[in-house]
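If you scroll down you'll find the structure; I have some questions about it.
Here the complex is missing a single protein chain, while all its other protein chains stay put.
What follows is chain A.
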């Protein structure tokens, strides 16, 4: 057919080859995909981890996987929809407190009750806060939303510290283990694989969502909210929806965290944890789901290692490291291997394939 192959210049994303046929129409022929490889490597490493790690490190790894789930929630909201939430811990921590109260006051620890309950608590709080901050008649500014979420998280922290029913400064200790019938999930490989399974399922659901046409609308929202409003999108509704979904994922993570640690305390809803999740996502690479997971793993892993080896100065080293990454790799560590074009993705993929099939058909 005399097809001429040429590579797209690197500055516009060099991972795809375009075949120009004699009619001058172009279609993507073969795209070297990096993301599935990274995802596969991370999944295999995560599956093998408990077999290779000592017991106490498996407990640590479980915590990290839960925090990776939490990071996904922030990535959906910021990385995909461009909503700067500085209060993501509000949903994480309130779900943690919620399930802790269910266990303490009502003896409810069944996994099929507490995890949906935690998710719903996260969803509800996000819907309330998101409704207030995002659902005005005119678009709310980034500053308004980030300060609003920050204030929400700070207020929740103060409330938890001051409320005797929630245990005040000490939080709620000695939460009974999460259960399934007579089986109790205690720290160790079973809990690890449970949270890994949940992470994989949530990850796949998020991936489905962000690659759908809804994901394209989110991309539009992130890049130019005003522009897509002029197309007729209800931009504020889209924002409130993704913010609420993010709250639900954070709630799920928070309820797992509460049962895994066995206690909840005011920091869990506060500004420190809210900021921590921002760092995970910035460090790993916002706008890619795997970047959020990698960010949580690396930030927590490096903190753990540094605190063991440089007891006094480790927070300074960690801070410098984070600054360096954010200064020189604003798209996160994932950008070392992932091109811009693949990061943003293509949303008409299926249609393209069908065209290709039609053309290739005899």
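To be clear about the criterion, contacts are C-beta pairs under 8 Å (C-beta built on N, C-alpha and C of every residue); 3 or more make two chains touch, one makes a residue touch a chain; residues count from 1.
The criterion applied here is as follows: contacts and distances are computed from a predicted model.
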item	value
Choices "3-isopropylmalate dehydratase small subunit", "Urea transport system ATP-binding protein", "NADH-quinone oxidoreductase subunit E" or "SufE family protein" - which one is the UniProt name of the chain not shown	"Urea transport system ATP-binding protein"
Chain not shown: contacting residue from A:193, A:233 or A:263	A:233
Listed residues A:54, A:141, A:182 or A:213, member touching the removed chain	A:213
On chain A, residues whose C-beta touches the chain left out of the figure	8-9, 12-13, 16, 18, 20, 24-28, 137-138, 209, 212-214, 216-217, 219-220, 223-224, 226-235, 241, 340-341, 344, 346-348, 350-352, 354-355
